[in-house]
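The complex appears here minus one protein chain, its other protein chains still in place.
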Amino acid sequence: MKNTIGNGVSFTLFGESHGPAVGGVLDGLSAGIPLDMQALDAFLEKRRPGKSPLATARKEQDRLCILSGVKDGFTTGTPLAFMLENTDARSKDYAAIPARPGHADWAARQKYAGFEDGRGGGHFSGRLTAPLTAAGGICLQILQAKGVSIGTHIHRLGACADTPFSQEPAELMGQLSALGRKTGLPVLSEEAGRQMEAAIAAAAKEGDSVGGVLETAVTGLIGGVGEPFFDTVEGVLAHLVFAIPGVKGVEFGLGFGFGQSRGSAANDALCIQNGSVYTATNNSGGINGGISNGMPVLLRAAYRPTPSIRKAQPTVDLDRMEPVTLELSGRHDPCILPRAAVVQTAACALGLLDLCTQRFGTLWQRPF
Amino acid sequence: MKNTIGNGVSFTLFGESHGPAVGGVLDGLSAGIPLDMQALDAFLEKRRPGKSPLATARKEQDRLCILSGVKDGFTTGTPLAFMLENTDARSKDYAAIPARPGHADWAARQKYAGFEDGRGGGHFSGRLTAPLTAAGGICLQILQAKGVSIGTHIHRLGACADTPFSQEPAELMGQLSALGRKTGLPVLSEEAGRQMEAAIAAAAKEGDSVGGVLETAVTGLIGGVGEPFFDTVEGVLAHLVFAIPGVKGVEFGLGFGFGQSRGSAANDALCIQNGSVYTATNNSGGINGGISNGMPVLLRAAYRPTPSIRKAQPTVDLDRMEPVTLELSGRHDPCILPRAAVVQTAACALGLLDLCTQRFGTLWQRPF
Amino acid sequence: MKNTIGNGVSFTLFGESHGPAVGGVLDGLSAGIPLDMQALDAFLEKRRPGKSPLATARKEQDRLCILSGVKDGFTTGTPLAFMLENTDARSKDYAAIPARPGHADWAARQKYAGFEDGRGGGHFSGRLTAPLTAAGGICLQILQAKGVSIGTHIHRLGACADTPFSQEPAELMGQLSALGRKTGLPVLSEEAGRQMEAAIAAAAKEGDSVGGVLETAVTGLIGGVGEPFFDTVEGVLAHLVFAIPGVKGVEFGLGFGFGQSRGSAANDALCIQNGSVYTATNNSGGINGGISNGMPVLLRAAYRPTPSIRKAQPTVDLDRMEPVTLELSGRHDPCILPRAAVVQTAACALGLLDLCTQRFGTLWQRPF
Partner (left out) sequence: MKNTIGNGVSFTLFGESHGPAVGGVLDGLSAGIPLDMQALDAFLEKRRPGKSPLATARKEQDRLCILSGVKDGFTTGTPLAFMLENTDARSKDYAAIPARPGHADWAARQKYAGFEDGRGGGHFSGRLTAPLTAAGGICLQILQAKGVSIGTHIHRLGACADTPFSQEPAELMGQLSALGRKTGLPVLSEEAGRQMEAAIAAAAKEGDSVGGVLETAVTGLIGGVGEPFFDTVEGVLAHLVFAIPGVKGVEFGLGFGFGQSRGSAANDALCIQNGSVYTATNNSGGINGGISNGMPVLLRAAYRPTPSIRKAQPTVDLDRMEPVTLELSGRHDPCILPRAAVVQTAACALGLLDLCTQRFGTLWQRPF
């Protein structure tokens, strides 16, 4: 349904980068859920631009304005609508820009016939991830009260690789915990973080950008969540994560590594200890048959380098239909991954709360 | 909605491997679409088991039985329901089997509390891809009449790699055409095909299985298709492809390759020729901002090796809750990719017809 | 989504009157629900044609064939698909019939352009209520195990009126109980039943048909069910009941009677007894603000007289586009209400189970 997703919990997103506001409506929440607005603001802060020399200088306060569904700090059980006003939109930066390669400009022109709001990427701007992050942040608070933890780190950035998430649950929980306390780049290895910062700075200096891979882990998710045949955990999470601008690949567990493996090596042996079943490895990324199996969920998404680069690029002026060379100025992230990590966490939280709600009902969401 | 997917065209799937039948209901088709049942049977034949020494010996005739929605060879415009009876189910092969590593058995037990129909994998069996293939095969016929071609080849199987699909549209169309005429393994390179056959045979001999990657290409898709923010082409196709049992990763265009690229190399330069805009390369896989841009759509999916292997595996007997060693007999594919190729084509056809219908309406589907 | 309805529990319906089969897929049921197939058959028997001199002589065995989702008498938690084969279709009765006034023929021609399966009304036949009744009958069994009772009687048939359902819960439960034991016409007053039979016979004798009103009552439904703003109890039930062919009006509680009332008379005073809140009257029909309030739900639906009458009618031959006079032969119900009562009960059961599942989750459905 286009800009609405989810069944048990559904989220409707709206906005354009340089319109009056971006926002969304989160529906299917129970009444009586306490919201920690301070924690939510801190969550949103992680994707806010304008706070690092490595990111776009666009300064948005990203003040979350709740329009409905919350009273005295608790959800009312009716739709939770919110918006973030666009305050630092510099539309003139985008006036008369020809179609930017790698961006949605040309595809959008074919779809919207010139009526699209192209300023700042319009509906295709990374700015649209702000409401997604807000909605997911609320979902995350509900899941956390149920013992679920979700965290995302930069798994790879250009040629630099971070320590991967562990397949071993206890070790993974330690990694997530450390990641939660981390300021700066969301990485597990300080050394990798320094290399990544250098790689971003190098690209920025050349007027270029770099891509990478973000890895998300989920611990504490009960087994039995997921609604195959179609609403598998993989399908629901991938559907959401592919909505994040720049994502071009999503994999779970071994993912594409399965393609070069043998069954005897890839199968996770089942074990039993004190009456509890678990798997010795977690190649499946916590999901079998589209259903959570009780082991940590592991998801990785590939992000393309930001298409907005200062380097000269051949392209087409769609209004005059003639070839031109584009040299972008304006404020652009040389690498989206540091800010996208929290967005990916949010997207996963939204998808998992939806699936849990389908199974356990709206009332289950309440912490008491 | 669990077993229903799609908005403009929706598909509801049902069945268990050893129940009376598998089938589905395809809704949202216009009246007056001619169906080529012979072509549909030939399409289904590509995933049918029992026809190769490299595949499971289960022999299903897979006779498609139309229950509604077709009269005198044309769609009536009401739901097209169909089923395929399960005729060669040998449930005794599955009696008292402990949880099979890598399969849905343990996750399903947690979800369905023992009431699941575990025989032959139940609802999680590869057999469920038969109705998905049938539905997608019908969608494909509708798209073909609109000039859209879709084909899938084995991009990689274990260590063997096929010639990849070309980023150049004309060359790609030639590859799709050759692939359509091909019997045997769906590959572009004969030599790669022979290596893959050898790899499958080697794994089978050892009682093991191999994974791989299937690549799908779509040509002739008009630009402007896709419904962001959430119903991006990537999100909708990935949601469907992840429903295919064994898929653990999906990527578009450069996909995970973007993670190691720079923007200046990854952006597809826009060009213009005779008033038509196109891109010099197709790293984006035909999609920008979640919308088709008129270039070919390129999707790759990673398949895990079939979990069913003859080799001994440590596991747990969930009824007695004690560790056991599993040595599977029965009929199993050492590699699912040869049969899964047509399933992936079908899933993509279903998703694209859904998106096209949302944009152009049900009536657009008619060939006249 | 056309032929699929429901969110927590969804139902997809298919079939044409003279096609191979009618049927449906019920999705969102928990695993582990025992199904009483004998009770389900008895429920279906109530709408089966061919068993009364007052009804169509078409003889359908209406043998419910379960295709998936049930094993050893319990639901498996995956889609419950079923069909009823069409065995006594006499298509020749319909060959070359001009558009029948009051039927869907002309509207369907405009929609389906002649490709519709017009035989026996096709997708618009009363026969399509068989799968709706089967699905609702399953839902009813689940609700009954939760203490919910649903029953329907003929409130009015032509000029004859039955005793209405009581606004007083205890009395109403007695009425539902008596109705459940009743054979013959579903009425509360024997005398009214005799008058109705006479009215039907009189219409039949004249080659005519009669309309009426069916009233459904629901007891034992917990307060707090319903998902406003849009998925009110009224909206969800009306959506389903209007799908029953022939229904042209739906009202709750006082319904259209509210139109001539004053607030002081129509408001249901709240009372309290032993810590329980209830209303002194039940003009609201158990629903306020679209949410159940714990009092019995009362719904009435108006049915048009069967459009198929033997009396001569002026109409148009749509193929030759010329005026003709239609004199129908064939087998037709002079009054649909006796058979429709169970369909209306089923439609309400389906809607209420959907809403309960949205609130309490799929797992709540289990009887243990």
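By letter and in written order, the chains are A, B and C; residue numbering begins at 1 in each of them.
Definition applied: a residue touches a chain if its C-beta (ideal position, glycine included) is under 8 Å from a C-beta of that chain, and two chains touch if they have at least 3 such contacts.
Keep in mind that this is a model prediction, so the values were computed, not measured.
J.: Among the options C:A42, C:A159, C:A178 or C:A198, which residue touches the chain absent from this view?
T.: Result: among the candidates, C:A159 touches the missing chain.
J.: With the missing chain put back, one of C:S30, C:T232 or C:T362 would touch it. Which one?
T.: C:T232
J.: Under the stated touch rule, tell me which residues of chain C contact the chain that is not displayed.
T.: Answer for chain C: residues 1-5, 7, 13, 99, 101-108, 110-112, 123-124, 128, 156-159, 203, 208-213, 222-232, 234-236, 238-240, 242-243, 245, 247-264, 266-272, 275, 277, 279-280, 284-285, 287-294, 302-309, 311, 313-316, 318, 321-323, 358-359 touch the chain left out.
J.: Residues of chain A in contact with the chain that isn't shown?
T.: Chain A touches the missing chain through residues 1-4, 7, 10, 12-16, 19-23, 25, 27-28, 31-32, 65-69, 71, 74-81, 83, 111-117, 122-123.
J.: By the contact definition given up top, give the residues of chain B that touch the hidden chain.
T.: Interface residues of chain B facing the absent chain: 7-8, 78-79, 228-229, 357-364.
To be clear about the criterion, only the chains that are shown with their structure count from here on.
J.: Which chain would you call central, comparing Cα centres to the global Cα centre?
T.: Answer for the innermost chain: B.
J.: Per the centroid of Cα atoms for each chain, what is the distance between chain B and chain C, given in Å?
T.: 39
J.: Roughly how far is chain A from chain C, going centre to centre by Cα mean, in whole Å?
T.: That gives a centre separation of 45 Å.
J.: Using CA atom averages as chain centres, what separation in Å is found between chain A and chain B?
T.: 26
J.: Quick one: which residues in chain A touch 2 or more of the other chains?
T.: 7, 228-229, 358-359
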